[in-house]
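Apart from one protein chain that is not included, each protein chain of the complex appears where it belongs.
And now, chain A:
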Amino acid sequence: GLAILRTNLKWPNLIFTLFHFETLTFFVLCLSLPENGQQMKAVVQWFMRVSELPVNKLKLLGREPHPQEIFYYECRNCDNEVNVESILRPVKVKHLDSNDPFPDSSDKDTLYVKLSWDSKVFGVVNSTVMESPAEGPSRRVLPTPDHAIMQKASLGEVGCSSVGTPANVEAESLHSATKLSASKCLSAKRRNATARTPGVRKRLELSSECSHKDFKMQPLCRTREQQGFLYISNTKNHHFLTVSLLFLQISPGTPKTPRHATPSIPIRSLQTQQPANILEEARARLHVSSVPESLPCREQEFQDIYSFVESKIIDNTGGCMYISGVPGTGKTATVHEVIRCLQHAADMDEIPSFHFIEINGMKMTDPHQAYVQILQKLTGQKATPDHAAVLLEKRFSNLAPRKETIVMLVDELDLLWTRKQNVMYNLFDWPTRRHARLVVLTIANTMDLPERIMINRVASRLGLTRMSFQPYSFKQLQEIIMSRLNKLKAFEEDALQLVSRKVAALSGDARRCLDICRRATEICEHSAADPSSTGLVGMSHVMEALNEMFSSAYITAIRCASTQEQLFLRAAIAEFRRLGLEEATFQQVFVQHQALCRIEGLRPIGVSEGLAVCQRLGACRLLLLEPSHLGVLQHIRLNVSQDDIFYALKAD
């Protein structure tokens, strides 16, 4: 029913997301709408259309169903709260007695309820069923209403009102086939109503006896501009309620495989805060994820890759390139920037247009999934790995001239290794086909990967176009931070130099460098209360951040260990010295431990306790142990150098 619904839509503003679970459409009787502006849930009742009933069950009806007929869905395991965003549009509903004839109406937006359906049999709907569900969770609210909708809603008759005294806790609202207002209108009214009589429980009754003519539309609409809400004033003894019927698609009670689920993370309910001061701003810019306008220090590599890809695109040929470098040297970022520039050039019609796809060896569960992902990104088709391989093979060897070149980035190439290497073979073989027009850029960490793991026929197809990204030097790292900060004065000059020199000496990983800077800004923020601080990140802050990240915790761990644990480490060293080996059984160490206990004037401990001490040291990997079921026979090794232990214990 989805296609029809889409074409029927009159208020596109009301449609946000459609659930793609099932082709089933349910109708929803909206009984109450949220109230406090935060939650976006509506409490609903479910209805089914004729087309959604199982065909073989239709004969239970005993008559031809009316095309406009819907059935009250009695299903207890249905969630009666739905996301407001899934509401499509309002329609009219009329409750008819089961013997009443269907009225003649050409209005497609009017629907009739006679019977209920509990997934097995039909039943009679009595009007009390249409009551609102118990109050409880129903006090919820909508987001800011769309102004356009509100306008529309107020133009149509907003029917129905009810009579009730404010003192009356139960305000009843009788009404029938209601002209529907936008659901959001209701929320505004509800809010207004409850503001006056808090805790009022509304009851709704659908009955065909009352026609909406009995009630007069209140023309007292006024807009509260500062909030963008439409309020309908309610006079003293009147409460306004509207029953909206909504289209909604959800999963039915019984789980069905979701075929068209959209991958998405829920939307956050509050705005993100913008950085408030210089340090926060600096931190946001220094986050690895923030994409800089241009990548400094990789100009040469950028140029090489750019001209390689560009020439292939212009010549309508294919080719491979292998890019290597240790992690955090900007390989993927550079390739992405190249593609961005090329895309820009293609938009300006300087070069022919091309199609860019990207796969990552780490982002798949199995090397053969590469075929599936490539096929899906090229054509949107889904297939099994084998089938996808066949389809791709056909596609790339096909003689039919293709419109545009495909540029493919294969990240973490080493993970696509299989025993027969057919995935790699295919990746490098396709570009060599005459009509493939495929450019493959591969990225991995090790420079000699082709020689090390590829068999000859694969390595030869990869070709000799290689490039290696050297780790950043300290000057380059400094430049990277400077360019990210973009003249924002948050760091002292020396502090930056210290970070970049330290990281350059260790790994040359730009990610590390940025992380340290970020941590340093935090430390600086904490010490801001200190009157001597300048508000800039200084040497001391950077030193602290460096220490946190690079210092090993072993020594502190030994210092913080309990007395018996420390003694056990000493006993282990003593036993190693005696044996002249780096390994001993627990039994041997334990003898030493008992002796040490006596020397230290402590009460010797039992074997069970000794084993527990040993296990604790093993758990935090100060010791390396054999599996514990071996008991006293398990072998023990140290995971720290003996000097470290002596140093840690001596300082006490």
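Here, contacts are C-beta pairs under 8 Å (C-beta built on N, C-alpha and C of every residue); 3 or more make two chains touch, one makes a residue touch a chain; residues count from 1.
The rule is simple: contacts and distances are computed from a predicted model.
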Name per UniProt, for the chain absent here [options: "GST C-terminal domain-containing protein", "Glutathione S-transferase", "Tryptophan--tRNA ligase, cytoplasmic" or "Origin recognition complex subunit 4"]: "Origin recognition complex subunit 4"
Residue, one of A:447, A:573, A:632 or A:649, that touches the chain absent here: A:632
Residue among A:395, A:461, A:512 or A:570 that touches the chain left out of view: A:512
Of A:68, A:564 or A:592, the one touching the omitted chain in the full complex: A:564
Positions on chain A contacted by the hidden chain, ascending: 19-21, 38, 251, 255-258, 261-273, 275, 280, 283-284, 287-291, 326-328, 362-366, 369, 372-373, 412, 415, 445, 507, 509, 511-512, 515-516, 518-519, 522, 526, 548-549, 552-554, 556-557, 559-565, 587, 590, 594, 602-603, 605-609, 612-613, 616, 619-622, 629-633, 639
